[in-house]
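Submitted below is the structure of interest, expressed as structure tokens.
A protein chain is absent from this complex, but the other protein chains hold their places.
Take a look at chain A:
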Amino acid sequence: MTNVAPAVGAAVADAHRREWASVLAATVRVTRDIDLAEECVQEAFAQALTAWRDGVPARPGAWLTTAARRRALDVHRRAAVAQRALPLLVVDEVAPEPWGGAGGRQPDDLLALLFTCCHPALTAEARVALTLRLLGGLSTPEIARAFLVPEATMAARLTRAKKKIAAAGVPFRVPVPQDVPRRLASVLTVVHLVLTTGHAAPTGAALVRDDLLARAHDLARLLRSRFPDDPDVAGLLALVLLTDARRAARVDPAGGLVLLADQDRGAWDAAMITEGRALVLEALTLRPVSRYAVLAAIAAVHADAPTFDDTDWTEIVGLYDVLAARWPSPVVTLNRAVAVGFADGPDAGLAALDALRDEPRLASYGYLAAARGELLRRAGRRDEARTALEEATLLTANDVERALLAERLASLEA
């Protein structure tokens, strides 16, 4: 027994990672109540811990779905649901036999759940939280940590969103084709936010951050399998792959952040880079040009450079020019200036930064002061560099970034 249990535990953990979302989605269809479905799925996983000691089923997902749905039917029979305060989720009628049956078109429960979580009638914060909870299988404390909010705040956010889905009648359904482009944009925004949050400097547990990258990867793949001709979907998957490829090199053994310039490029995932690069090329041929594809193209230029010094900064400046022309933002201007600083030298970079001097949206943005400080340092303007780096230190709440800035400040004195 003792040597079986860890194997079963690993099999259940693996199934949780792979199957959680589709088991939940299939169960929501039956319960028409998200909370009840979550409970039933959690119990099914708990049940698997003992039931699988006699052998892990050939199709763990199907086993778990059956167990969760059986549990849901029990609850329905106990008529607890008759007393409900909220209406049942709106679900299209389909053939009663869940996954067998000849001929019947299989409803895409997984995709329906994703569109429900990312519905524009929910707040942007709720969309990403629900997506991580229901499709990512992350716990409420994990999501709270990722977004640096108290657990109670995140729990309330999730509860409010689920109540709205039920009371307002947000349907559990893939939108009709003419609505897909608009609704897909909202889904892609959520996946991109999961990616950027996962990729940001680690403030919480590194493990959770890696989890976010992995979930963004899964979601982007799911979308790609359903919308293979969409430029944004191709671009976003490419961006995810080229970002996720650096995962192992991004954090040092002590958990500290390793900057792009200092990363061991040999530790980058070559297979992901190959796939990502091919997708970028494909996405850039599709019209309209996708912002995600341009962002992915920038990541691809970095991936192509054997060392940081080999980076083709002129190409990167060109790509930022495309972003600045079509999707201008102060952050794009800032990143472009940093690239100009590498392509044409620190003085050119500083000149490009000047456009942001009075930008109110960046007034409390530590990266602007940090970028200025770094360009000034490279230009040999030591005193001004010190002032800028000190300002950046005051503006960052992140210990890892603060440590990096302290290093920079110390190097000025050397």
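Keep in mind that, in the parts below, a residue touches a chain if its C-beta (ideal position, glycine included) is under 8 Å from a C-beta of that chain, and two chains touch if they have at least 3 such contacts; residues count from 1.
The rule is simple: contacts and distances are computed from a predicted model.
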item: Listed names "ABC transporter permease", "YCII-related domain-containing protein", "Potassium-transporting ATPase potassium-binding subunit" or "Molybdopterin-synthase adenylyltransferase", with the criterion being the UniProt name of the chain not displayed; value: "YCII-related domain-containing protein"
item: Residue touching the undisplayed chain, where the options are A:Gly55, A:Gly169, A:Gly255 or A:Gly345; value: A:Gly169
item: Selected from A:Gly55, A:Pro87 or A:Gly345 as touching the chain missing from the view; value: A:Pro87
item: Listed residues A:Asp14, A:Asp74, A:Asp179 or A:Asp354, member touching the removed chain; value: A:Asp179
item: Residues in chain A touching the chain absent from view; value: 87, 90, 119, 121, 167-171, 173, 175, 179
